[in-house]
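Left out: one protein chain. Kept in place: all the others.
The chains carry the letters A and B, assigned in the order they are written, with residues numbered from 1 in each.
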Amino acid sequence: MDTISKEDIRKPENIVYKRTELLTDKVMSYCPGCGHGTAHRIIMEVLEEMGIQDKTIGIAPVGCSVLAYEFMNIDMQQAAHGRAPALATAVKRLNPDKFVFTYQGDGDLAAIGTAETIHACNRGENIVIIFINNGIYGMTGGQMAPTTLEGMKSSTSPYGRDIKSMGNPIKMTELVAQLPGTIYVTRQAVHTPANVRKAKKAVRKAFENQKLNKGLSFVEIVSNCNSGWKMTPNQANQWMVDNMFPFYPLGDIKVNED
Amino acid sequence: MSMKELRLMKGNEAFAEAAIRAGADGYFGYPITPQSEVMEYLMAEKPHERTGMIVLQAESEVAAINMVYGGASCGKRVMTSSSSPGMSLKQEGISYIAGAELPCVILNAVRGGPGLGTIQPSQSDYFQSTKGGGHGDYRLIVLAPSSVQEMADFAPLAFDLAFKYRNPVLILSDGAIGQMMEKVELQEQRPRFTEEEIRKNTPWATMGKTPDRERNIITSLNLDSHVQEEHNIHLQAKYREIEKNETRWETIQCDDAEYILVAYGTSARLSQKAVDIARAKGIKLGLLRPITLFPFPTQPIAELANRVKGILSVEMSAGQMVEDVRLAVGDKVKVAHFGRMGGIIPSPPEIVEALESKLIGG
Partner (left out) sequence: MAKVKGDIVIDIEKCKGCQVCMPACPNDVIGVSKNVNGKGYNYVETVNEECIGCANCAVVCPDGVITVYRKRIE
């Protein structure tokens, strides 16, 4: 029995997990261990499971995920920095039968695109916003983000974020949860198998909400930026657990079931 | 029953009504004087019930132009309107739209600047409109209406040009043309594009990836400089094609003219009156009215320069279009500029006086 060969196991009928066809074959441009790749994958898995690839339009603006369209095998729009919710608003209103989502980082969603984010949420646009929060500007080389924690070092807060002179980290997710236009607001992570599975369920719920024309679903994914934080991927994940989660606690913030 | 219809309308309203009839899919705007009538008219008209057209008041001009970007990326006929300070905010989005080669229609009811300036009519956004406006090497097709009728006629024309060339089209108007009332003949209703037509006629549109094609990507990003340069070369070739095919102008009393005024929009209306005054005084004056500012009617101006004694560029600015007139004329004859600024419209007698002092007497 123990002599079963690898060839016997590695048969198509025995596959329990493989990369979704909705990711392209390109090697993702993210740093090793970056949560972006996992976040991309669970979104694509949800679209595949719902069978809505042919009806989905994704919008990724400026940030590390500016090249998301290279990896997501769906129709994509590349937006200017911060503007994805404005594009998504028009795409959805002009095509109410399509599925529309934005994929935004913290600099994009919580700094330059604050107005677009707040107003799309407040209007209750029937879209999904995926918000990747790693507390830093990764693409431009590790500058302070609106979500950078107090005392956290970055290239533009080299002595740590000083609240008095640099302002407070902003909790966008709690903020948009207060707006009547949001129907589902949640904060997730993708650093362990259990968290990935939960985050995927949240993403699925968000797209199901859109299918039912319920309103705006907002899914924050607290993620690592090991190169920006200057740690190994596993160290960064542990640092995230120890430091990010106390300030950005995981779980559902608003769930309107009606 | 003829579907054409005569109405007495403001220029801004005529533009809005004509856009509905042109089969527009969406309007996204932010209020700013002197063009707010466009969105007010559309909201009151409920085009969603007439044609299914969407009208949305955005949170800013920035959001509005990016809504246009999103809608245009789906192959939809989308539009926005604003006035000078708001147009400055839209430039980022317009640059992206031009870079990604998307069709859309933008109305600018120009007001005097810089800064918050005035709400009165001006032509001081000529450089911004015709030379690009935002960052990067790009051009808009720029139409300059000088009547309420043209405000109506240019809506479908702008959409058609935008889709023909996958390029934003700017209608450069002002508060005078936007708010004056004139008789206007409206075209019959055109149908909006169906999804089937969009998928067939604009195969680049992001309408959802079907198994029969690769995914569509709308982007203006090319990290490889060689690819970006290829894209720039392609854009420039397109602009040369537009220059070849789409230059529009009108000449008034130019056949025997010894002097020529070059003026567009509101300035052209007053210049036409100036031609009459000058002719009554025995001055053989004509008017060339550019209808497209990009492409600029360089060739017809160059030809007129071969047989006239002088050319006066009349603009409500410190002298912007005059640079293009001088490029067309070279050193063949003297080119002068006359303009008022800050929202002041030049009077026809003032124009004739300027002609006499700067060119005839000078």
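In this text, a residue touches a chain if its C-beta (ideal position, glycine included) is under 8 Å from a C-beta of that chain, and two chains touch if they have at least 3 such contacts.
Keep in mind that this is a model prediction, so the values were computed, not measured.
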| item | value |
| --- | --- |
| Touched by the hidden chain, restricted to displayed chains | A |
| From A:Lys55, A:His191 or A:Lys205, residue that would touch the chain that is not displayed | A:His191 |
| Selected residue (touches chain absent from view) among A:Pro32, A:Pro158 or A:Pro246 | A:Pro32 |
| For subunit A, residues in touch with the removed chain | 1, 4, 6, 8-11, 14-20, 23, 27-28, 30-38, 41, 190-193, 196-197, 232-234, 237 |
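Following the convention adopted for this analysis, only the chains that are shown with their structure count from here on.
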| item | value |
| --- | --- |
| Cα-centroid distance, subunit A relative to subunit B, in whole angstrom | 40 |
| Complex contact set, residues of subunit A against subunit B | 53-57, 59, 66-67, 69, 72-80, 83, 86-91, 93-95, 98, 115-116, 118-119 |
| Residues of subunit B touching subunit A in the complex | 25-26, 28, 54, 56, 58-60, 62-64, 66-71, 73-74, 76, 78, 92-93, 96, 100, 206-211, 215-221 |
